[in-house]
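With one protein chain removed, the remaining protein chains of the complex are shown where they sit.
Which chain is which? They are A, B and C, in the order written, and residues in each are numbered from 1.
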């Protein structure tokens, strides 16, 4: 059961609901949100009667939710969530392309990449300033210097910027520079970090953990949304399977399944998903055909000299060719791009 | 190393090559084929010099193959294999749709299904007469009665027929009725059966085993091809992963990877792949966008009353709608449908 | 529902039950067994009332089975099945060791291996005469010549022989020579072959398929048992996961789970399971500690020169050392060895 308070419910009204829940021997989980408070109820073995709550003052709704994820569910909100980035709308009729290098490496590199992906039709620039690397001895990103270069590229091109935040220590700093905050696959179940994204005034791109089920992924999104940030997009980037010819197994099955279960936008990352440059375009096309709201693609001016992920980065020319095909596929599924 | 004999190499020429191999302390594996004999050489720790063989009488070529799969590899044969089914060409510019019920259940059912998928644009009729079922207590198919009904449907519609053969005992019988023989996922590494497909004059649709790597799958195809049957198509039908919301995880990554590694046609089975009726069309579209040469889709006149797989079968109307979208996507990737 | 007929139920009594089932609009699956007929009933949406059948003449029992596997379930038969191989009892208090080379390679090799594993305490000799190999170009076994050598080794040592049967074509031949027939992992769901094991008068060692769930594995055993052969042992040999440092992931969790669900004996194969010689002993010990009824271990007189699986075969001395440790662990879990 989820009790959703009206936007301007008073403290006293909220407290009355909490007290009522406790008096029933159940646990109340108040979830302060940007615009309204929701109160999750747990501890009930069987279904609760919404009638207990829906007539109380300040209560907007009492929702009996069949899925373990609630606020992100289409049961709770039927219409698509559209994330508006100053005119660039993720989750609407337009399929949004995000592109750029794995890591921000230098002023020249990021500007060159930004101008190239802009020209090809991308609306967001991707690029990592903080890089989670399997080895502590590998290149870990340019940190704030990288963020500044992303901001510069935005200034020059008008592209919005999506970049990864790895921890709460750097959250405020990254949020200062970025338009969209990416949560990496390895942090998908870093619940402490997820909770801190609630009060942040930036949309979140939540990558799927490499062994996360769709349900666990939606539960991770629920952490963010229940903490008050409703601007969350989900990014499929490949799961871990037994197959070794590809870096990961891009799970496009997740796309239609998610679109049915949740109102949040769904983005596909073919670069990490298959991890092989020559096959990235095929998987990007397939992602669009499967119903994705966006793609995020690694593009590097000179992939062979990239400090990270060069083997899966497209050249600007390859990205441009992909965009041309992508537009036709978008049309075939009733979208624009 | 693979020594490929000329089409009409004599017994003596072949024996001379075998003798030469043995004299080097290596194992020779003569592979009688429909048109020519190939001789696999194993036991060599390092690479062999092709010069040992390529000047011998009757030898067409001595191929040093970097991959463990050889005859199915693009290294050995660069041009696409096109399987010609009396005018229906799998592996050429046209993307071929195969459709029909999971199991043949009755005369009415299969004829109704056949006419419907024909009208929507399918070129092959699928339908199982022998059904491998997880439980010995489940419906196992109509056997020869089912094959006869498939033949009747072919007669009425002109559709070609693809159906599964489960064992050597029924191989000749199934080959009598079918245009294409399907080897099911669970039999992908039934090497005894694969070898017996060599002399059969029917193309083979080889489904991927649920936990088979792409390499193992190509090795399974190599068993068939090396036994003399070069008409093999590969069918991706979903792999087994940790995800439980979908029946399997349709691995579309395999499509571009296969198209690069092998000259054999690649078919996608979205029905078994995702296993949920409402999402089959999305995965079929994605498969085409990823580069598949064909799709195979479960269609049943009345899915809710199907004896098997009803939850993943499309209605004729849903299949018709899918075909319309599929044609647009095919155009976007330079194919027709 | 499973209707179990009395051992000497008449044809007429059986037919009456079948007729009754059909008259209820359900499917009847008569399962001829060695000693009695069982009749599986399918097609019922809800539970059936056993009372419909249990008073009919010739009916021993009408079992409402909660699991999809029935005859192999502890619900149907509570006491452990003990397979008696002329005094060697698998499934009783003694933990049975089976050992020998991957493949029978030569008279010298198999006799040397047999004498060594006998001396160390093994009760069965393993060795493949028919080898399912991923590549058609690899050593495929000595066939009947290998079976003859196994029989010779049995004659000299008194060890029982367990060896793989790959197909129905060679089933009778292998059954002539072997004491136990092994069904390999890749054939675990070769249902046509499984059914043919019903009338065979030899116990079966059914290996788990690399991606088979425990339930599917038990259903495969159900195929054999329902066809009349109740002498089936299950062999865990490693499943396929994402981990690449080991050949497979030996799933010892399956051991206690199986012991609770089924009355059939459970054997562990640490050689294929972990696939690394230096770690085989640790996994064999762990298998015994987890409750296995037997272990099957690859032992080769000279692993570095083995034609197959040398990297995971123990030397006779290593096997002898393992057996000494194994006996202590067996004692710790109340068994002998």
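Everything below uses one rule, namely that a residue touches a chain if its C-beta (ideal position, glycine included) is under 8 Å from a C-beta of that chain, and two chains touch if they have at least 3 such contacts.
The structure displayed is predicted, hence computed values, not measured ones.
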Selected from C:29, C:237, C:263 or C:285 as touching the chain missing from the view: C:285
Which of A:27, A:108 or A:156 contacts the chain that the document leaves out: A:27
Contact partner of the left-out chain, one of C:94, C:251 or C:320: C:251
Residue in contact with the excluded chain [from A:81, A:182 or A:226]: A:226
Sites on subunit B contacted by the missing partner chain, in the whole complex: 211, 240-242, 244
Absent-chain interface as seen on subunit A, which is shown: 27, 29, 31, 40-42, 68-70, 132-139, 166-169, 186-187, 189-193, 195, 209-211, 216, 219, 222-223, 226-227, 240
Residues in subunit C touching the chain absent from view: 211, 213-215, 239, 241-246, 249-257, 260, 273-274, 276, 278-279, 282-283, 285-291, 325, 328-329, 331-333
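Heads up, the rule we're going with is that only the chains that are shown with their structure count from here on.
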Subunit B and subunit C, separation of their C-alpha mean positions in angstrom: 31
Centroid distance [mean C-alpha coordinates] between subunit C and subunit A, Å: 48
Contacts with two or more other chains, residues of subunit B listed in rising order: 211
